[in-house]
Every structure is written in C-alpha cells, then in structure tokens.
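Excluded from the complex is one protein chain; the other protein chains are retained at their positions.
As written, the chains take the letters A and B, and residue 1 is the first residue of each chain.
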Amino acid sequence: MINKREGIPCMTLFDIVKSFGLKVKTGKDRLDEEVTGGYAGDLLSDVIAHSLKGNIWVTIQTHPNVVAVASMKELAGIILTGGREPDSDTLHKAEEEGIPILVSPLFTFELVGKLYQMGISGMGEC
Amino acid sequence: MKLREIRDILDAEVITGDANLDKEIKYVNAADLISDVLAYSTGPGALLITGIVHSQVIYAANTIELGAILFVRGKRPNEATLQLAIENHIPLLTTRYIMFETCGRLYQLGMRACIEKVKDDRGGK
Partner (left out) sequence: MTGAGNNIPFREMFHIEGGNFTNAGSISSQVKKILMRAGFSHGVIRRTSIATFEAEMNVICYANQGNLSLFITPDSLKIVVEDEGVGIPDVDLAMKEGYSTANEKIHELGFGAGMGLSNIKNNTDEMILTSKFGQGTHLEFVVSLEGKDRLVPLLSTKE
C-alpha cells in the first residue's frame, strides 16, 4: 500500500516493533501487515464505530473481546500500553484469529506521540 | 501550553462557558477508563484526553486535581457531567479528532505525560 498523499510505502508492524522494541505476544508471522493509521482508546464500541481497516489499535484492555473487535474491524494489530500483558484467553483467541498483540512499557499518550512522529496518522489514510 | 493553544490546535469547542483559557497545562494523560485516569495522573493541573462522558470523570478529576478535560471523537458530556464540571470549575472542551490524532498533535508540540512508562519490572525495556 502506498501513502496516497506522499507516494511512500505505508509502515508495517515490523517497523513499529523494531523502532520501539515492542514485545510480540502473538502474530509473529503477521508483522508485515501494513498500518494504515492509528486508533487509541479503550471503549470497545468507539473502536467499532471509528477505527479503520489496517489501523494499529493502542489500548490498555487485555480481555478477549479486544480480539473480537480487532478481527471484526480488520485492524493491523493491538499494542497494549503500560506494560500490560494480555490474559491467557486473549492470547489463545488472538492466536486463533491471527491478530498480532504487541506490548509497550510506555503509557498511551507517549506511545501514540512517538507513533505519530514516525508518521502514523489518526486521520484515516496512511 | 495554554488551554487556548490546545483549543486552537485541535479545533476544539469550549463547553464550559467561563473556562480560563490562559490556564497553563503542563502534562497530559490519555485514558478511557476511570481506573486508568486515577492510576497514572500524578501532576495537578494536567489535561485529561478522554472519551468518558459520564459524571464519574468529574469525581476523578477532583481526586487528582485535573486542570481540564478534553473529550475526543466528538463526544460531549451528559447533563450531570456538565453541571458537576461547572460546580467544580473544571474546564471542558471537545474535539472531533480521535484520541490518536489528538495525542499525536499535542506530543508533536512538546506536551508530555505525567509519567512516561512503567518501571522495568513490569515488562519494560
């Protein structure tokens, strides 16, 4: 996928993992997923309403419903912030559905800020 | 950064009429859950970026002495929340931008969180 505005390729999950040294909990084989933009938040219905296909979802929610939502909306993956770990049901479900889950020690505001500076936008297209 | 500048960068609407837009905001926290708001906001006078519109957010704001609350995703506080905010002199703003974009823009302009990351024993690097 090429950035429609500037003609450069979209970032992938691998680029993000590498830049931030994120722990990859699931989806090691899906890191070439292209990231179309970012979505941050912990209210699941808001994610359902506003997130876009290919977005990377930044959240603190660790229960299995995050996998259902990510799968429904075809998100590129989930980054848990504040060093949170997905619970075991969540891991299991993510493996089944092929949803990458990554972990960052940074808190949401900081991680999003850094992702934004990398070029990931919250305005829709990458 | 002053609340006025935050309003301008995010095309935000000021909901509480008498908000002091010259108020200085030093730190920002972004959270959608009350428990998260309470756990990680330590600096008084911080800005909370949130999608929580129910009145618990004002009780939380009082507990941690928040400077202002900015609702994202075009959300607006319900009536109870608005009344409580007015009584407690907490400025409320709303922006149509989503949390990701809101955080990104403020970070780009130098705003930082109250705490940056968890200590290393909790999965940090």
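By our rule, a contact is a pair of C-beta atoms (placed from the backbone, for glycine too) under 8 Å apart; a residue touches a chain by one contact, two chains touch by 3 or more.
Quantities reported herein were computed from a predicted structural model and do not represent experimental measurements.
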item: Contact with the hidden chain (one of B:Met1, B:Ile34 or B:Leu82); value: B:Ile34
item: Hidden partner chain, touching residue among A:Ser19, A:Asn65 or A:Gln117; value: A:Asn65
item: Interface residues of chain A (partner: the chain not displayed); value: 42-46, 48-49, 61, 63-65, 68-69, 72-74
item: Touching residues (missing chain, whole complex) on chain B; value: 32-35, 51-54, 56, 75-76, 78
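Simple rule for what comes next: only the chains that are shown with their structure count from here on.
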item: Contact set on chain A toward chain B in their complex; value: 21, 23, 37-43, 46, 50, 58, 60, 82-85, 103-110, 112-117, 120-123
item: Parts of chain B lying in touch with chain A, wherever the complex brings them together; value: 28-33, 36, 40, 49, 51-52, 72-73, 97-108, 112-113, 115-118, 120, 122-125
